[in-house]
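The complex is shown incomplete by one protein chain, all other protein chains being positioned as in the whole.
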Amino acid sequence: MSLDFQQKLKHYRISESEYQKICELLGREPRSVEWALFSALWSEHCSYKSSRAHLKKFAQTINPTVLNAAGENAGVVDLGFGERIAFKMESHNHPSFIEPYQGAATGVGGILRDIFTMGARPVAIADYLCFGETEAARMPALMDGVVRGISGYGNCVGVPTVTGQTNFDSSYNQNILVNAMAVGLFRPNDRIALSSAKGVGNLVVYVGAKTGKDGVHGAAMASESFDENSEAKKPNVQIGDPYFEKLLIESCLQVIQEGLVVSIQDMGAAGLTSSSFEMASKGQVGLDLHLDQVPLRDSSMTPEEILLSESQERMLLICEPSKLEKIKAHFSRWGLDASPIGTVQSERRVRLYWKTELLTELDPDLLVENAPIYQREFKAWSFPRKKEKIQKVKSKNLPNHLMEALESSDHASRKPIYRQYDQRVGAMTAQGSDHDLAILRLPDSGRGLAVAVGCRPSLMKVDAYLGALDAVIYPSLQMAVKGAKACAVTDCLNFGNPEKPEIMSEFVASVEAITEASKILHAPVISGNVSFYNETKGVNITSTPATGLIGIRQDVERIPSDLFENEGDSVFCLSFQAVQVGLSEREFSGQLNLEKVAGFQKVLMSLGSSGLLKASQMVGFGGLGLALAKMSLKGVGFESDLSWSEDDWSEDQLYRALLVTDRVQDFELLLERELQAAGIEEDCEFHELGLTGGSQLKLGSWVQISVEHLKSQHQNGLKNYFEGV
Amino acid sequence: MTKVGVLRFPGTNCDRDVFSWVEARGFEAEYLWHLDLFEEKKYDLLVVPGGFSYGDYLRSGALAALSPAMKSLRRFASAGGPVLGICNGFQILCESHLLPGALVKNEGRRFVDDWSELEVVNENSKFGAQFKKGQHLKLPIAHGDGRFYAPADELKKIYDQNQVWLRYVNNHNGSLGGIAGIMNEKKNVAALMPHPERAIYPWMGGQDGWGFL
Amino acid sequence: MAERTRIGVKIMPREVILDTQGRAIEQTLKLNGLPEASCRVGRFVELDLQVSSEKAKVQAEEIANKLLCNPLIETFEIKEL
Partner (left out) sequence: MAERTRIGVKIMPREVILDTQGRAIEQTLKLNGLPEASCRVGRFVELDLQVSSEKAKVQAEEIANKLLCNPLIETFEIKEL
C-alpha cells in the first residue's frame, strides 16, 4: 500500500480492517467526504465499538418506570404525579486537559443540550472531577480552569450546579477527568421529544450558532490516547457561549412544547454528521441535505469541515413544512436563525449536496448500525484482586491523623470550588453543595428530588468490581440516610485503553457490577457514556466508572442535618459488617451480599425519613474519628468516653452510618424493627458513641481538639488553589 | 389587583423565579420582553430580575440598558413608579443611570455563591417596608460582578441622601462601604445584589426574602 | 467599491478604581522576580465599519460613548488601525 494511503488512514483514524469493511459495505472504495463520515461515525466516541457488546447488560435493569431509554439522547424515568426526569452524565476529559476553561465549559453545554433536546427543562448540574496530585505539573492551573469553566457556563445558562465530587490521585496527573451530569424535568403536561427523523417531505432545519472550524475531528481525537503530539492538536478547541445556549434552551423548549417539531437532536460529537445520520437511521428514512445552506461563520469552509465541525450550541430539527414559519418566528424572537437545509426522503439514503453537486449518497445504516463492534479481550473477574491501602494520610497518632486528613486534598472543604457555582438559580434548591446530599423541591408534587454522584477511585484501585458496585450503592446510602430513595442511575465510564486486556477486564467487571447493584436497588440505568483511551504516554488512569443518581424524598421538611446542631443529642453508629477495607491489618476481605446491602439501604431510609434523626451522615474513608470531626464543623462538639483504640477510630469500613437523635428510645425501637424486617440483625453492628456538645471533639483519651481548630484546618486545605490569576 | 411587570432580556435567568414569587405574594405577574416598549401605566410595580442579560458581555448590564423595554421602564420610574432591581437587575439599573455608581468585578475575581448576612441601613417604603433600620437579614448571593463602586463625590451624595439601602455584614466582594443595595434619590428605584426570591420558604434555607415585594 | 475602516477602541479602568485583575497579575509577577512591575488590564475592541475613515471615527466615538465605555469607571481612546 502506498504511503499516501497509509497517511490517509492515519489522518482519518481508520484501521486497515475497518477500511476493508467499508469497501465491502459500499461495494467500492470510499471517496471524498465519505472518508470523513466513516472516520467520525466509526470513532470509538460515536460508535461505542469497544463497549457496545457489554453495555447491553444495563437493559436488564430497566423497569416499567423508564419511558424510553434505548437510543435516545437521555433516558427518562417516570416519578409519578406526571413528573418525569431525563438525566445523563458525560465526559469532557481530553478537551479539558488541553484547554481547561473551554473544555469544562463546553462539557457542561453539551450535556445540557442532551437534556433539553428531549423537551425537559434542565434543573440541575452536577460535576464529577478527578485531578492529579496538586503538586503535579499544570495541575493548579487545570483545577482552577476547570472549575471556572463549569462556573462560567453553568451560572450564565441559569442552571444550578447543586452537587459534585472532587478526587485527587496521581493516576490522573496527566489525564484529568471532567464529567458533568445534567438533570432535566418534565412537568405534568410536558411533551417528550424524540430524535428519529419522520415524515417524507418534512424539512430538516438547522438552528443555533453558525458553523465554524472548531473541533473538526474532535470525535476521533477523543477516541485516542494522549501523546506528545497532543499539543499540536490545539486548533480543535471549541468555544462555548452559555448565553447562546440559554437562548437555545428557551426557544427549543418553546417549539417542542407547542408541538411544532417532529423530532430534534443536538449536534454534539462529530456535529452535523452524527446528528443527521443518526436521525435518519433511527427514523428509517433518508435525508437530502444541502451543505451549502448551512449557516457558516467562515465562508472558506469545505464540505468536509462543515460535516465534522463541532461548533457549539447548534441543533437539528425536523418539522412539517407548514410549521416552518412559526418555528422561525419563535427562534427569531430569541435572536436565533432557523434555516432549512434539507428534506426527509422515503428512500433510506442520506444525500449530501454542495450546491448542485451530489457529494455522496449513503444508506445511513451503513454508518450507524453497521459500525464495527469489537470483542476486546478481557478476563472474567475474580476477587479480591489487589491489596492497596485506601488512605494516604500517614500519621498513626490519632490527633495528627485527623488534622492531617482534614486539610488533605482528599478531605479538605470543597467550598472554594462550589462557592463559584450558582446553586440556587431556578429557586428549586432545598439543599446544594454545602450539604452531603443535594435536594431540589419538585414544584408540582412538592417532593424532594435528590441528586448525587458516585465512584470512589480509591476503592476502584482495590477491586474494580467492588468499586463499581460501590459507585451505585454508596450514593444510594447517602440518599437513604436523608430519607430519600434512589430511583435511577446514569453512568460515565472513564477507562484507559480498551485494547489492553487488564483495562477491558475492569471495564467488563464494572458494567456487570453496576448492572447488579442497579437491579438490587430497583434503580435502573437509564443513560450513560463511555470514555476510553484515558491513557497518556502508556499510563492508564484508575478505572473510574462515575455514576449519577436521582432519588425521591416524600417531602423537603425535616431533612436530617449533616452536622451536629444541638447539645446533648446521642450519636450512634450503625455499621454493615460484610466487608472491611482499608487501613491497618484488615485491608480487604469478604464479599458484598447485595440482598443484604439492599436491606441496609431500606433500614437507613426509614430512619432517614422518620423525623427522629437530628443529623445523619455516611462515614467516608478516613475512619469514624474523621467523620465525627466533620460533623462538628458547625461549632457543636462531641464527646465519647468509649475505651476504643486509636485504630478503632481511624480504620475504614465500607458502609457505616452516623445517626444522631434526641429521641433515643423511639429511635432504638424503630431501628430494631427495621433491622428485623430487613433480616440483617446479624449483619449490622450498632454502637452508641457518645453525646454532642461543648466546643471540642473528644475521643476517649486520644483526642481533644477544639472545633474551631478543626474548622480552620478543613477550610484552608484547597483554598489557595482557587485564588489565582 | 397589584400588577407587576417582570422584565425579560435574553440571558435573564431569574425571571421565572421572580414571576413565581410575585404570584405567590398574590399579585398579578406579567413578563415584559426586552424588544417591546410597554404601556407603563398598566403596571403598579416593575422588577428587573437577575441573570446574565446579553451574556453580560462587555460589562454586566451594559447591553441590556440600551434595550427598548428600558425606555418604557425609565418613563415609569421618572413618574415615580416603583422599580426593584435584583443582581443583574441592579447592574442594569446602574448602567441605565437610574441608580448611581457601578458594579465591577468582585475583589476575589471569582463568582461567589453563598448565604450572606445583611444589615438594613435605610428603610425603604416601597420594598420590604417592614424591615427596620439596623435589622439583620439572611439572603443568598450569587454574582461575579457585585463590587459596588462610585467616585468619592457621588458616594458622599449617596450617603448624604440616605440612599444606601443594605450593607453586607461581611463584605465578601469589596464593595465600597460594603454596599449591597441602594436607592435613587426619590427612593422609588431600589436594587440589591442578593436574591430575595431564593429565600421565600423555609425549605429554601431561609425566608427573609418573602417581604421584599 | 464599499469603503471599509478598522477602528480600535482601547478602554482602560480609571486609575482610582482598584483593578483586581491587574493586581493579581502584579502579584504573580512579583513571585516571578519582577517586584516592581505594575499592571492594568482593560479591553480592546476592534470595529469594522463600512464607511470612510472620517465618518468611521465619528461613529466609533458614538459607539464607545453609548456602549463600550462606562465613564464612571473607564476611559477610552480611539485609533484607526
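Per-chain numbering from 1; labels A, B and C assigned in written order.
Simple rule for what comes next: a residue touches a chain if its C-beta (ideal position, glycine included) is under 8 Å from a C-beta of that chain, and two chains touch if they have at least 3 such contacts.
Computed from a predicted structure; not experimentally measured.
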Touched by the hidden chain, restricted to displayed chains: A, B, C
Residue among B:Val18, B:Leu32, B:Leu45 or B:Leu63 that touches the chain left out of view: B:Leu63
Residue of A:Leu25, A:Ala136 or A:Val237 touching the missing chain in the full complex: A:Val237
Touch residues of subunit C, complete complex, unshown partner: 10-12, 22, 25, 28-29, 34, 36-51, 59-60, 62-63, 66-68
Absent chain, residues of subunit A that touch it: 98-99, 102, 209, 212-214, 234-235, 237, 239, 241, 243-244, 297-298, 311-312, 335, 725
Contact footprint on subunit B, counting only the chain that is left out: 35, 54-55, 57-58, 63, 66-68
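Please note the rule applied: only the chains that are shown with their structure count from here on.
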Touching two or more other chains - residues of subunit A: none
Junction residues of subunit B - those touching two or more other chains: 108
